[in-house]
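With one protein chain held back, the other chains of the complex are shown just where they sit.
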Amino acid sequence: MSTQDEKQSQLTHLDEQGNIHMVDVTERPETMREAIAHAQVRMLPATTRSIEHNQVAKGSVLETAKIAGIMAAKQTPQLIPLCHPLPMTHIDLHFTLDSTQGIITIEGRTRTTYKTGVDVEALTAVTVAALTIYDMCKGVDTTITLEQAYIAQKSGGKSGTVTFKPEQRS
Amino acid sequence: MSTQDEKQSQLTHLDEQGNIHMVDVTERPETMREAIAHAQVRMLPATTRSIEHNQVAKGSVLETAKIAGIMAAKQTPQLIPLCHPLPMTHIDLHFTLDSTQGIITIEGRTRTTYKTGVDVEALTAVTVAALTIYDMCKGVDTTITLEQAYIAQKSGGKSGTVTFKPEQRS
Amino acid sequence: MSTQDEKQSQLTHLDEQGNIHMVDVTERPETMREAIAHAQVRMLPATTRSIEHNQVAKGSVLETAKIAGIMAAKQTPQLIPLCHPLPMTHIDLHFTLDSTQGIITIEGRTRTTYKTGVDVEALTAVTVAALTIYDMCKGVDTTITLEQAYIAQKSGGKSGTVTFKPEQRS
Amino acid sequence: MSTQDEKQSQLTHLDEQGNIHMVDVTERPETMREAIAHAQVRMLPATTRSIEHNQVAKGSVLETAKIAGIMAAKQTPQLIPLCHPLPMTHIDLHFTLDSTQGIITIEGRTRTTYKTGVDVEALTAVTVAALTIYDMCKGVDTTITLEQAYIAQKSGGKSGTVTFKPEQRS
Amino acid sequence: MSTQDEKQSQLTHLDEQGNIHMVDVTERPETMREAIAHAQVRMLPATTRSIEHNQVAKGSVLETAKIAGIMAAKQTPQLIPLCHPLPMTHIDLHFTLDSTQGIITIEGRTRTTYKTGVDVEALTAVTVAALTIYDMCKGVDTTITLEQAYIAQKSGGKSGTVTFKPEQRS
Partner (left out) sequence: MSTQDEKQSQLTHLDEQGNIHMVDVTERPETMREAIAHAQVRMLPATTRSIEHNQVAKGSVLETAKIAGIMAAKQTPQLIPLCHPLPMTHIDLHFTLDSTQGIITIEGRTRTTYKTGVDVEALTAVTVAALTIYDMCKGVDTTITLEQAYIAQKSGGKSGTVTFKPEQRS
């Protein structure tokens, strides 16, 4: 059996015949699960300053993005077909503005005590927050891009704590 | 009035006091609107080959991502707070695999005849498709990242056709 | 080209390469569309009489099924992946009880003025109404089955009025 | 008290006055619950062959129906008014094509560890999968009908394992 | 025919037999519709001051309530059973704090060009905004109540502009 075939047989949402399926987590124990996702939105530095200025005064763009991200995390099983519904016990998002570079960094943290992890929920939260920033600023800046998004850390379950930085890719 | 203030006053989801608000499109004419969004997912080349191999045989990962993207586009006004509900008349997604680099490129196209554009819908479609690829492959590859996503083209409305490539950023 | 291949090329949700896709209705004219769907639920005659007795007094089971069917029709594009969102202008459900045979017949009617039809919406309405009857009566009757459901009539669009009775199947 | 009244008083979603109500499951123990639902879709044999041919090549129709069924199962409490939200731990659908008869048989299996069963979820999954097959094939076949759907088996809870075949109806 | 019977026969969501039904708006012309809803939330004056203080600094409670109200307005047809889906073109909410009395007044405005009005959408917006204020402040104030909510004005359609003040009730 080749390495490639081995990989394929492990694709957890595919059964032996290669059909999609939802992983059966019925018999798994409940453990405390956490995940941290990162995402970035790039825009003109002037746009970042507009957000920052407004943020101090009225808090609008990032506040709206934060609420959108939290609400989307709760909707994850309705968005991602093979995701299990789960009782999320915490969702938080934090934004950092770099108005010199024109970059907003979003960090999302999710927690639950359940049979499966909350990483897709964290990644959904930061991604929808980024989409919301795009939506609110596209009228003044046609150069906005969603940049790299990934799971920086997840813990709980049989894999223990896993940390990842994209720079580690060889 | 400084350039920065000027920019800020144009933030289309903020009113004069800086509060968030939904743009009023009641009196706008209906025109044909189209948008094209691009996104990329990066993974181990071996994972791309697993998807490709399976795609030929059973079509699972990309098929699931495509359906997730189409369904998410229809949910856009429920995800993005200040987005208008609109009667989308077409949504399509197309995937290109580069199994040497380990990159999947997603192109999403949306169309409607309405008072406002469908670019957020297109960007939501490719983003949720990317999240679905992450969800289905994370069991075999812990290095998956969502890469740059943006609106490559939009047409219709008073701005006419606008094309954008991130490389144009100075 | 064989007859079978011909059929396949007409599968309206598949493009030339056989990939799924949503039909593009952007350029279609709006016409008045109507659809009538039929479904049946079979149960013990005594269960039908319970529903009927209660229906006269308090209207519960069929009233609940009716509301569930109407609300599900409005959710059709969120349930059926390649269905277009559309502005439904009327949904109605009518129930007929045959307490000798233990059969409830459900008729659902939908209307809109739009670029595509409302038949899937009508079929979703009667089907979810049937599921609701199952849910409300399963505690007293373990023999409940959903029986044949189909579109009895649809009109509007380029096909004009089409009527169908399952008995016509050869 | 007559047999009929007895039946009525057991309608689990009705209280003593005959009003609808949601069953209170607060004090029930959590047990492992499973359900198996069956449904059939009837069409022209040529349509079944189109699906089959395409299924081998690209997997489209049944793959889409499978995803729709899984996602609908997760939406069951939003569709069926008196259904409890529950943490479903597994949903699977399996399709069998009989291209001589023109029949697709759908089997849906659901699992959870909770205070109430997952049979309505399983029946919702197969029914929405059937609706999706209708939607994707109606363009080439106007004779499609949803045929009998029912719960073939459920286990867990105080009733233990219950098996049902519609032929047993007297 | 008595006055009471007359009234009953006009209950627009009931048909001649007294069954619920959705009003058929298929043949109605599209006109510009607007609605204004009012609601109030009462709390300890100190709680109002906390919100106000925070509002100036970070904008949290009312900003969150505003977003919740806008998003709920878009969900109205999924919440209110017999409400038609409609393409809302504007939703806005405005909050006024009376920190002497401990009262927050919410005004919601909705607009569309369609066959039916947007008053239920406006009332849903202010009501869900009020529920959100309750949710965010209940930890520090156990005396919060939602006070009177109503449609203050609606225009468009055959009734023209209708204005209402609850004090006019005799």
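By letter and in written order, the chains are A, B, C, D and E; residue numbering begins at 1 in each of them.
We take it that contacts are C-beta pairs under 8 Å (C-beta built on N, C-alpha and C of every residue); 3 or more make two chains touch, one makes a residue touch a chain.
On a predicted model such as this, the values are computed, not experimentally measured, just so you know.
Although one chain is not displayed, chain A still touches it through residues 32, 63, 66-67, 70-71, 74-75, 87-92, 111-113. Although one chain is not shown, part of chain E still touches it, namely residues 3-4, 7-8, 10-14, 17-20, 39, 42, 46-47, 49-50, 53-54, 57-58, 60-61, 63-64, 67-68, 71-72, 75, 78-83, 119-120, 123-124, 127-128, 131-132, 134-140, 142-151, 162, 164, 166, 168-169. Residues of chain D in contact with the chain left out of this view: 19-26, 77-78, 81-82, 84-87, 114-115.
Going forward, only the chains that are shown with their structure count from here on.
Counted by C-beta pairs in contact, the busier of A-E and C-E is C-E.
The geometric centre of chain A is 16 Å away from that of chain B, both derived from CA atoms. Chain B has residues 19-20, 58, 60, 63-64, 67-68, 71, 75, 78, 81-82, 87 in contact with two or more other chains.
Shown here, the protein chains touch in an arrangement that is not a line, ring, star or fully connected set.
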